[in-house]
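What follows is a structure written as C-alpha cells; I'll ask about it next.
One protein chain is absent from this view; the other protein chains keep their places.
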Amino acid sequence: MSKLLNWVDARFPLTKLWNEHVGQYYTPKNFNFWYYFGSLALFILVSQILTGIWLTMSYNPTEEGAFASVEHIMRDVEWGWLIRYLHAVGASLFFVVIYLHMFRGLLYGSYKAPRELVWLLGMFIYVTLMAEAFFGYLLPWGQMSFWGAKVITELFGAIPVIGEDLVVWIRGDYGVSGATLNRFFALHVIAVPLIIVGLVVLHIMALHEVGSNNPDGIEIKKVKDNNGNPVDGVPFHPYFTVKDFFGLMVFLTIFSLIVFFFPEMGGYFLEHSNFDAANFLVTPEHIAPVWYFTPFYAMLRAVPHEFLGVVTMGAGVAIFFVLPWLDRCPVRSVRYRSNFYKWLLVVFAVTFVGLGVLGTLPVDPMLTVLARIFTAVYFLFFLLMPIYTSFEKTKPVPERVTD
Amino acid sequence: MSKETVDTQRRKFLAVTTVAASSIGAAFIAVPFVKSWNPSAKAVAAGAPVLADISQLKAGEQMIVEWRRRPVWIVKRTPEAVESLTKVLGELRDPDSQKSDQPEYVKNTHRSLKPEILVLVGICTHLGCSPKYKPEVGSVNDDWQGGFFCPCHGSAFDMAGRVFKGVPAPTNMQVPPYAFLDDTKILIGVNPDDDLSEWKA
Partner (left out) sequence: MMQRLLFLVLACGVGLVSASGHQFALDHAPINLRDKASLQRGAQLFANYCQGCHSLQFMRYRRLAEDSGMVDESGNVLTTLVKDNLMFSVDKIGDTMLTAMQADDAKKWFASIPPPDLSLTARKNGADWLYTYLRAFYKDETRPWGVNNAVFDNVAMPHVLVGLQGVQMPVYKENEHGKKVIEKLELQTPGLLPPEEYNKRVADLVNFLVYVSEPGQLTRQQIGVWVVMFLIVMSLLAYFLKRAYWKDVH
C-alpha cells in the first residue's frame, strides 16, 4: 500500500494535498455549534448531485411528460419516492444550512480581512444556488412551478428598453413553455452544478490559504508552539473529521425525520398547489416563491414601483457582497463587540425572518406597512454600518481562545 | 496501563465500531439507488403477457407479435416442415436443446406445445439481429429443408429454431413461455400451468 502511495505521490501531490488541507490543516479548537454548517452544506451538495442524477434517469423534461414523469418516479420507479423526497427536502435544508452558515459569518466577522475573498466566493455560491433552485423548481411543471417561473421571468421585463425582448429571450418562447422547461433542465442538471462545484473548491482553497476564523475572532496563527503549529489549533483530521461526522449524524437524523414523516413540511417544502399540473389558463389563488426566497420577495412587494422593486430585491442580495467594507469595527467577533451591535444583529435576524414570513402571506395593507418597515431596517443595518461601527465601544480581545 | 494507551484503545475501538456501523448504513442507503434501476411498474405493466390470435394464420405463414420489447414469431408449420425436423438432426449443433433457453414443456422433437405451431423469440443467438423466415426447400442452399437464415453473419436455424453446425450462432433460438387459451389464441408470457382465468373471457 505504501509503495502504491509513493508511486502516486511521485506523480500527483496526493499526500501533500491531504496534509495541507486535512491531516495538518490546523483548525481553531474552539469551534462551536455554528461551525457545523460548512461541512453539512458540502454533504448536502453531494446528496443533491447524487439524488439529482438518479432523478434525471427517470424524469422527462418535456411540457407534455414532466408532471407525469415525477409521479412515475413517485409510484412506478422502485424507491423513486425516496430519491425524490431526498432531493426536494435536501433543497430546502440546503438553504436552512446556508443561511445559518452565513449568519455564523455575521456573528464572528468571518468576512473581515483577510477573508474577504472567502466571503465573496461564498456570496457567489449563494447567488448561484438561488439560480439553481429557481431552475430546478420549474422542472416538476406544477402550477406553482409554472406561475412562479412566469412571475420571476416577467420581472426582467421591468428593465428599461431591453426588458420585453429580454424576457422572450430568457423564456425561449412568447410565454413560459416547453422551451423554457428544456433549457432550465439543462442549466439545472449540468451548467449550474458545475459552477457551484467550482466555486466551492475555490471557496475552500481561499479559506485554507488564510486559515479558519473562530468564535473569538482571533488569529490562532499568532501564537505557535515549537513545531510551528498554532497552540490554539488542532489538526483537522482526526479532530474535526470526528466532530463533523457527529454533526452529520445529528443532521441526518433530522433530515430523515423530515423525509420519512413530514416531506411536504406543511406545504413549505412541497407546495400543495404544485400537485396540480401546470395550467396557463388558470392562475393559482396565491403565488409565492418557495420559502427560501421569500425575504427578498417581501422586499419586492414592499416597493410600490415595478422597476424599483426589482432593484430593491436585487440590492437586498447584492449588499451582502460589500459587507467586508461596510463594517469598520476592528474587532471581529460579536463576543467582544458593543452590546449595541449585539442587539442590532438580533434585530437584523428578526427582520430577515420577518420579511421571510411576510413573503409567504398574501398581500394585505397592514402587512405591507410592516414589510416596508422591515425593508428599511434591513437596508439601514447595512448602509449605516460604516458610521455606527466606527464608533463602537468594544471589549478587549483576548490573546488566546476562550473555553 | 497508562492513560494514553487506554485512550488510544478506546479511540480505536470506537473508530472501528463507527466505521463498521457506517458501512452498514452506507450499504443500506445504496440499496434504493441500485434497485431504482430495476424495471419500473410501468415497464412491468408493459411487459405483461400478450395475446396472439392465430385463427387467420395459414399453413406456412409467420406472424410477429411484440412481447417485452422483443419480436415473437408464431409459425404454422406445414406437415412437410414438421417432418423435416427429423431429417436435419445430423446437421444440428444441439439437436436435443440441452444448451438453449426454452421452457421445460417444449423440450421435445418439435420444440413446441403443438407440433404444427412454432413459437420463437425472433432474435439470432449470435449478436441479436432478426433472422429471415425461409420456409421454401432449397431457398438458402441446395440442402435447405426450410428454416430461418440470419443475413447479418450467416447463421442458420431449422424449422424448430435449432442452430446448424458451422455457423456463428452458438445455441438454438429461444422459446418464450407461452400457453394456449384455446385453439386459436396463444398467450405469450405465461406457462400452461399458470392461472389463466383472467384471460379467459
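We call the chains A and B, going by the order they appear; numbering starts again at 1 in every chain.
Going forward, a residue touches a chain if its C-beta (ideal position, glycine included) is under 8 Å from a C-beta of that chain, and two chains touch if they have at least 3 such contacts.
Note that the structure is a prediction, hence the values are computed from the model and not measured.
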item: Touch partners, limited to displayed chains, of the chain removed from view; value: A, B
item: Candidate in contact with the missing chain, chosen from A:V22, A:L50 or A:M74; value: A:M74
item: Touching residue (missing chain; options A:V234, A:V290, A:V310 or A:M385); value: A:V234
item: Selected from A:F12, A:F33, A:W169 or A:F391 as touching the chain missing from the view; value: A:F33
item: Identified contact with the non-displayed chain, of A:A318, A:V346, A:V369 or A:L384; value: A:V346
item: Option touching the unshown chain, where A:D9, A:E116, A:E219 or A:D276 are the choices; value: A:D276
item: Listed residues A:I287, A:V334, A:L370 or A:V397, member touching the removed chain; value: A:V334
item: Residues belonging to chain B that touch the chain removed from view; value: 7, 10-11, 14-15, 17-18, 21-22, 25, 28, 41, 44-46, 48, 195, 197-198
item: Absent chain, residues of chain A that touch it; value: 29, 32-34, 68, 71-72, 74-76, 81-82, 85, 103, 107, 234, 238-239, 242-243, 245-246, 248-250, 252-253, 256-257, 259-261, 263-264, 266-268, 272-273, 275-276, 285, 334, 342, 345-346, 349-350, 353-354, 356-357, 360-362, 403
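In this section, only the chains that are shown with their structure count from here on.
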item: Centre-to-centre distance between chain B and chain A (centres being mean Cα positions), rounded to whole Å; value: 52
item: Parts of chain B lying in touch with chain A, wherever the complex brings them together; value: 18, 31-33, 35-38, 40-43
item: Chain B-facing residues of chain A, complex; value: 50, 54, 57-58, 72, 75-80, 82-83, 245
